[in-house]
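This report refers to the structure that appears directly beneath it.
Removed from the display is one protein chain of the complex; every other protein chain stays in position.
In order of appearance the chains are A and B, and numbering begins at 1 in each one.
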Amino acid sequence: MAGALNCSATDLATLLGSTANATAFSTYICTRFENVSANLSDAKYAIDNTYLLFSAYLVFSMQLGFAMLCAGSVRAKNTMNIMLTNVLDAAAGGLFYYLFGYAFAFGAPSNAFIGRQFFGLKDIPNSNFDYSHFLYQWAFAIAAAGITSGSIAERTQFVAYLIYSSFLTGFVYPVVSHWFWSSDGWASAFRTHDLLFGSGVIDFAGSGVVHMVGGIAGLWGALIEGPRIGRFDHAGRSVTLRGHSASLVVLGSFLLWFGWYGFNPGSFLTILKSYGSPGGYVGQWSAIGRTAVTTTLAGCTAALTTLFGKRILSGHWNVTDVCNGLLGGFAAITSGCSVVEPWAAIICGFVAAMVLIGCNRLAERLRYDDPLEAAQLHGGCGAWGIIFTALFAKEAYVSEVYAQGRPYGLFMGGGGRLLAAHVIQILVIAGWVSALMGTLFYGLHKMGLLRVSAEDEMAGMDQTRHGGFAYVYHDDDDSGRNGGFMIKSTPMRVGPTSTPTPPNPNQDQQQQQV
Amino acid sequence: MAALTCNAADLGALLGSATNLTAASYICDRFDTISTRLSDTTYAVDTTYLLFSAYLVFSMQLGFAMLCAGSVRAKNTMNIMLTNVLDAATGGLFYYLFGFAFAFGNPSNTFIGKHYFALKSITSPSTDYSNFLYQWAFAIAAAGITSGSIAERTQFVAYLIYSSFLTGFVYPVVSHWFWSSDGWASPMHSNLLFGSGVIDFAGSGVVHMVGGIAGLWGALIVGPRIGRFDHAGRPISLRGHSATLVVLGTFLLWFGWYGFNPGSFLNILKSYDDGRSYYGQWSAVGRTAVTTTLAGCTAALTTLFGKRLISGHWNVTDVCNGLLGGFAAITSGCSVVDPWAAIICGFVAAAVLIGCNKLAERLRYDDPLEAAQLHGGCGAWGIIFTALFAKEEYVNQVYPGKPGRPYGLFMGGGGRLLAAHVIQILVITGWVSALMGSLFYILHRMGLLRISEEDEMAGMDLTRHGGFAYAYDDDDDSFPSHQQKKKNGASFMMKATPPVRTDEV
Partner (left out) sequence: MAGALNCSATDLATLLGSTANATAFSTYICTRFENVSANLSDAKYAIDNTYLLFSAYLVFSMQLGFAMLCAGSVRAKNTMNIMLTNVLDAAAGGLFYYLFGYAFAFGAPSNAFIGRQFFGLKDIPNSNFDYSHFLYQWAFAIAAAGITSGSIAERTQFVAYLIYSSFLTGFVYPVVSHWFWSSDGWASAFRTHDLLFGSGVIDFAGSGVVHMVGGIAGLWGALIEGPRIGRFDHAGRSVTLRGHSASLVVLGSFLLWFGWYGFNPGSFLTILKSYGSPGGYVGQWSAIGRTAVTTTLAGCTAALTTLFGKRILSGHWNVTDVCNGLLGGFAAITSGCSVVEPWAAIICGFVAAMVLIGCNRLAERLRYDDPLEAAQLHGGCGAWGIIFTALFAKEAYVSEVYAQGRPYGLFMGGGGRLLAAHVIQILVIAGWVSALMGTLFYGLHKMGLLRVSAEDEMAGMDQTRHGGFAYVYHDDDDSGRNGGFMIKSTPMRVGPTSTPTPPNPNQDQQQQQV
């Protein structure tokens, strides 16, 4: 709101002093101003909620992106399994986040460590929080769980998946988001007093809160259960286990790109807010546009860097690598998207691609197996993004988006206090997630609930746990059998009695005559 | 909107002297301008909201296409996708020409609308092009539901006929009854049914039951697919060819449902004037999105564990169907129930769906997409659910101007809403059965409904649509039999592979 609209009939009557009917006149005028004010307030709520809701829908579409990306990146025999985990992330996340996750994260007033209001959306809506805010934050929470599912794909028991996903969405992630995003959080930049290093952490849309949390959880999961069978040969050399469909990978990546426009620009939560002089053209709407631009440029640069980098390293123009590079650029810019210049976003994307290539090299050397490179991408690039923000945050933008007089980027002349806060963030997130999720995965491992048996892994989890393969391109109704086989398969160990039937020589003929 | 009208004569009188009349009009001119600009703002905000909601609902058509494609066998993929594209296309023309007029033509009688044919004089304060677009997206969704039920065995011509009839007449009339302010059962009607009218906010009945029951009759009359029940009558599952497409379609439907349910408010800039400045239609819209989410999530989880107990598998396609069942159920009451009630709604919806599927198997009813069970069964449950759990405060806010209207039975609102909703279920069932049942029966008698057995075995893509949907094996020029195949009108989609026994399945 650009200025006062309150109108006092008494004041106005005094000003009109000599006039007859001064009071009536003043009331007449002031009533109208109050109505104008109420109407403007309604319009603001309507616009801001429209903006936030549609942003939330976009962020939700990222869950579809994750599902397709994961499905395409695993082998055909585990497709059902990974897609089911993605559907359940969203579903279980919805319930747990409703019951207590949102309360832990944003319940106010509360202490610096954890929220304690709004369980089951009690007292929502109120003057600060509306249902749309819950929906938006829920979409973020399930994204974090979705990241982790990629790291432990193709070898994890479904039960383990259900347990970790609920724990992550219901407790681990909400607490982290409370620290950095709630106005009560100890490291939040929205605190009114006692800011960490006088600055607070500027993790605008969650390179740390979302991506590092998901990535580090995935790192521990994948470390504890070890690489997939066949991922490293006897001599320890890395063997690529290609995903079954690059089309799905590209589909998923583009959907994530699409959704990221809800993730980053949407994190402003409101759009109707003027910066600067009343009636000017600069306001939050402009900052939101800029955020969309920085996001785009970081991703584009990272994609191009990866393309040429991988061409030099491996000799191929590889589309799945380019997609991963793209996503790495997005994960990195997520932290600083609202407070950096577009040219800085290009630097961010360039380095993010390097970080991702480096992390992947390191992972291969350490025989760490992550089917979706989730830990490298979201953990590694996310951490770089946090550092990047502390280096390149621009004073003017920090003032507008957060508050006047805050420390800003080191390279922009803002000193090292923001960097200090951000290093703390990386350490704290790594520590917290490792302590909780590492312990959880280790516990599951010890209880034998984490990894599937070698037989199941070879046969594919779809076959053993999910009732059949994802694809049935070959229909043999004529033989009256149901299901049938998706893929032309080499004789497989299916269950205990596995006698391969002889191939049916008539099959080809029949089909052709049709 | 609060009053902003300003009368210069009144104001001048208040100022006490005639000379000040100019001053008064100076002030009043400005208030008029403010009023105008606020009104413009309202139109712009509401239209933005409605249009983007319409786009979301349209994306459901893509969701249906992918869901259907993945749920049928590879040999019928082209067929089912074509029907989905044509739903949207024919729906666009027919709904433009007369469907929208039948549904929302105003003023009209209680049974059918009679204005706005071909969008004539559409732009009015209450109806604009964006309304048409939004309602069109709804109409094609109803037709999309039905196409799932009769998939894999229906002639393409039959499809064209029923789809036009459903989108152009059957569905518009039903939506007139319940959603037009002239409709006899509408909650906005001047003479309310049971003093209440039917609260079918986004269309569990109007859209989902209509589509589901039409599908039910179609599938009943056309009969099960060959091989769906063996000689002993035991059901054999004919798996769809791609679970990936099923999941893709389901997520897209979920995405689109955020236009379907919250979008049904049609506008967002509206204050509820209840003393809380931060609370208005925008909050109700958000709440609707939340109830929708929770119902779907609960239904998905219920189905997951339910099916695990029953069949021993963690099955993703079942979970997707459960999810959609939860959405179909909450669609009716999404705007007038509390979030906790949505959880109950989803839980029961999943149970209803499992029950309907068991029943269908017993009755040897074959519905490749479970559309009748899902949209018909869960839709009917949703209508009942609304009559039980509608909250007084929300009912009065969403359907204003009639204080003391009945609300949910379990919330202490008495049984009149329930009575109206039972009427709704019966009337929709009757109307759709009478029209669509007859239509399908006539098509059946004329031999236009079901394809020949040979075609069904070979797959419609090969016999009617010029070839299979997939060609992963590229040997366009290598087959010696290439020329011959070309004569047959099709190249080969895939290598036929020797069957391998899967003892577990």
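Keep in mind that, in the parts below, a residue touches a chain if its C-beta (ideal position, glycine included) is under 8 Å from a C-beta of that chain, and two chains touch if they have at least 3 such contacts.
All of these numbers come straight from a predicted model, not from anything done at the bench.
S.K.: Could you tell me which of B:Thr41, B:Asn106, B:Ser181 or B:Ser277 touches the chain that is not displayed?
M.R.: Residue touching the absent chain, from the options given: B:Thr41.
S.K.: Given that one chain is not shown, which residue among A:Thr31, A:Gln117, A:Ser286 or A:Ser399 touches it?
M.R.: With A:Thr31, A:Gln117, A:Ser286 or A:Ser399 as choices, the missing chain is touched by A:Ser286.
S.K.: Could you tell which one of A:Ala24, A:Ala56, A:Leu223 or A:Leu307 touches the chain left off the display?
M.R.: Within the whole complex, the residue contacting the unshown chain is A:Leu307.
S.K.: If the hidden chain were put back, which residues of chain A would touch it?
M.R.: Contacting residues on chain A, toward the hidden partner: 1-5, 7, 11-12, 15-19, 29, 33, 36, 40, 43-44, 47-48, 50-51, 54, 58, 75-77, 229-230, 233, 239-247, 250-251, 253-255, 257-258, 261-262, 265, 271-274, 278-279, 281-286, 288-290, 292-293, 296-297, 299-301, 303-304, 307, 314, 316-319, 322-323, 326, 342-343, 346, 458, 460, 471, 473, 486-490.
S.K.: For chain B, which residues touch the unseen chain?
M.R.: 15, 17, 19-20, 22-23, 26-27, 29-30, 32-41, 43-48, 51-52, 54-55, 58-59, 61-62, 65-66, 69, 77-79, 81-82, 84-86, 88-93, 96, 118-119, 123-125, 128-133, 136, 156, 242, 245, 248, 464-467, 469-480, 486, 489, 491, 495
Keep this in mind: only the chains that are shown with their structure count from here on.
S.K.: Distance from the CA centroid of chain A to that of chain B, rounded to the nearest Å?
M.R.: 30
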